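A single protein chain has been omitted; all remaining protein chains appear in their positions.
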Amino acid sequence: MNIISSLFSGSGGIHPNDSKKGTATQATVTPPIPPLLAVSLSQHLGAPSKPLVKKGDAVLKGQSIADSNGFVSSRVHAPTSGKVVFVGPRMTASGKVATVVEIETDGLDQPFISEPPAGDWTTLPPRELIERIHQAGIIGMGGAGFPTHVKLSPPPGKTIQTLIVNGAECEPFLTADHRLMLEQAESIIAGIGVLQHIFKDAQVRIAIEDNKPDALAALARAADKLTGDVQIVRLRTAYPQGAEKQLIYSITGYEVPSGGLPMDVQALVENVATAQAIGEAVIRGLPLIERLLTVTGPALAQPRNIRALIGTPFSDLIAFCGGPRGPIGRLICGGPLMGIAQSSLAGAVTKTTSGLLVLPPEREALFSSMPCISCGRCVKACPMRLLPSTLSEASETEQDAIAEEFNVLDCIECGCCAYVCPAHRPMVQHMRRAKVRVQSLRKQRDAQKKKQTS
Amino acid sequence: MNITPASEWLINSSPHVRTDDSVSRIMGRVLIALVPALGAAIWFFGWNALRLTLACTITCVVAEWASRSLMKRDRGINDLSAVVTGLLLALNLPPQLPTWMAILGSLVAIVIAKQLYGGIGYNLFNPALIGRTFLLVSFPVAMTTWLAPSVFPWADAITTATPLGIWKTTLNATQQAPPDFFKQFPLSDLLTGHRPGCIGETCSLALLIGAAYLLATRCITWHIPFSMLFTVALGATILYKMDPTQNLPPHYHLLTGGFLLGAFFMATDMVTTPVTRGGMVVFGIGCGIITLVIRKWGGYPEGVSFSILIMNSLTPLINRLVRPRVFGHAPQSKPA
Partner (left out) sequence: MDPVLTQTIIIGLTGLICGAILAIAAHFLAVQENPRIEKVTGLLPGLNCGACGFAGCADYAKAIVTQAAPVNLCQPGGVETVAILAAELGVQAVAAERLVAIVLCNGDDSRAARSVVYNGIADCLAAEFVGGSGKACRYGCMGLGTCARICPVSAIRIEQGLAIVDPAICIACGKCVPACPRTLIKLIPESRSIHVLCHSQDRGPDVKKVCSVGCIACTLCVKICNGQGITMNGQLAEVDYSVPLDNDEVIEKCPAHTIHRRTGRKPEKPA
């Protein structure tokens, strides 16, 4: 299949050193099954899953251990066979406490279901395909963790014309999606085939950044199997090219309206890993119990791309990669620009963990309390064309009305502004604080209005 | 596995990497860009230039340190912005200005125009220009007495007037351009700096080299200086076409007075200028118009300092009004 270049180029963005050389050419490895898995029931956006098991229960690989709790929720499955030793609150990698099911593994890896589902999936109606995706516990693996079956069920009146498969992986250091595209291109294409059955009239665009020419070629070869309007799109490498709104613009030229969703411009975006998981779920009946992630960083002895079971403790991953190389300054779950700093080694892999960065100590602290010097670099870098300098000052001085007027709620928290700021201001933290304050201001205002009209 | 205990780790909000750039690096680049102009100043004005530069920079740094200590704030002199203010102020002064006046101007620039507003980032006006304007208004004679330039070993001082000064006074007095003006101030002199003026503004070539460095290192963007240059060039061309005998040709407008120094080094001060690129263009155009208006019809022969200060006062308004369309907000253009 031919590869075309994207037609549209968004504003702003940054070009950090991509730091991918260390792992981009390394084949994915699978570590041995860890002795303990800590599977969180709040890996997704929406209501946490309800546990179906309790302490002492034996579980098999792929067995459902938690059920959906409402429509915007998802299921969770045991990644391998073993015994449940704890069900209760634990600190997770996101910095929040969640109900976690801890499984002591028995190393036997006995599956719950050993045969793929009977029948030809291509004859099933879309809603049954979506239900299989729901049963498999699939959520957006690009990072947001939105339950996929909900995303694939737009309300009546919203049609999907463009299906975008996101292989951009724009964050530095991360190469897991890249390796997935090289090693399992057919599997991704199979998943895209399932999505084509759900959205029969949609055109498919598989989007990959131009710093991954081998992945572009691999998917171009595998995509020959697909029929219909399918194209591989080469994206200009920039961060945050893989952010949903920016990606939709690059491919279609439409901007998702403020406060709206991709379906408002008839688009739907799925990460390549999610697409692959969809294929595995519908065609082979496999639930989502593992994912590829990149464990890397200058303070790690042997950076690797790893196929990890959900619930693998971070300490096991670091040990598998040869342990730290020198002192550790920070541990980041995710990429360096949007990842979450860890306050301990207690975290474990979830369905949305794309990477684990082990960073050495910095000479000086990353952020300072210097005032904004209005240099304008952040304005140039912001992909949403906001004025981060004004917003950060409004946040500091608690002028929530100004923050609202300058559209702080449109901020996607990509980190471009903080990356370029010469005054080393904690810009994203300012944005998040302003957002919370503006939202409570809006609530107060609505409550006042109600009081007046009642 | 020997792993650093978590109590020694750092947590902060995303992002977890940033560029190496810092305010002190930017200021350092501005200082480097000013070295050619400083060199030309010392070349043509000798000890006077050195004396004024030292007086201004040292006073600025000490004033910033002392005033912040008194206000119980962190000393903040590491960001080198006081050094830049001092150097820019010095380059904007006439060579024979008494040292005590230069010190006074520096104090006003740092303490009043900068620290009393809240320090770096909070000042509304360009501190160096406030210092210069304060001196101009308080000591008009001393600030408008110029020396003819000489080179090493710097002959005795001869008082003379700047090209713009001669042009305006003669035009006002005789309604005619001064005879032999272009012979007295040929283009080559304007470029090399062999003409009277403030110690930093005379050598256009040195300033252009510095400006090229600033643009190449992305310290400044082209928007403000080129909007200013273009506006003045356009306005001067129109005026010149209307009456060549009563107006200076455009290239003389660009190369005389403090225009190049102002356009590339003063009007591009980040704190006091708009933050959006559209706003910067508006700012540059405004500075250009006001400069030309003052030069043509105003009481002073040179208007760059005033134009920049006036546009500084409009910067908050420009920041509010000239904003890019936020992603996802109407009206959107349909894709091609």
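Labels A and B are assigned to the chains in the order they are written; within every chain, residues are numbered from 1.
Please note the rule applied: a residue touches a chain if its C-beta (ideal position, glycine included) is under 8 Å from a C-beta of that chain, and two chains touch if they have at least 3 such contacts.
Note that the structure is a prediction, hence the values are computed from the model and not measured.
The hidden chain, counted over the whole complex, makes contact with A, B.
Considering the whole complex, the residue from A:Gly70, A:Gly95 or A:Gly228 that touches the absent chain is A:Gly95.
Note that of A:Ala24, A:Ala78, A:Ile138 or A:Leu366, the residue touching the chain absent from this view is A:Leu366.
As for the chain not pictured, it touches subunit B at residues 6-13. Where subunit A meets the missing chain, the touching residues are 89, 91, 95-97, 340-341, 343-344, 365-367, 369, 396, 426, 429-430, 432-433, 436-437.
Throughout what follows, only the chains that are shown with their structure count from here on.
Centre-to-centre separation between subunit A and subunit B, using Cα means, comes to 48 Å.
Taken together, the subunit B residues at the contact with subunit A in this complex read 1-4, 6, 8-19, 21-23, 25-26, 79, 118-122, 221, 270-277, 280, 319, 323-330, 332, 334-336.
Of all the residues in subunit A, the ones that touch subunit B in their complex are 7-8, 10-11, 16, 172, 245, 249, 252-260, 315, 318-319, 323-324, 327-332, 336-345, 357, 359, 361-362, 365-367, 370-377, 379-380, 383-387, 389-390, 406-407, 410, 413, 415, 418-424, 426, 428-429, 432.
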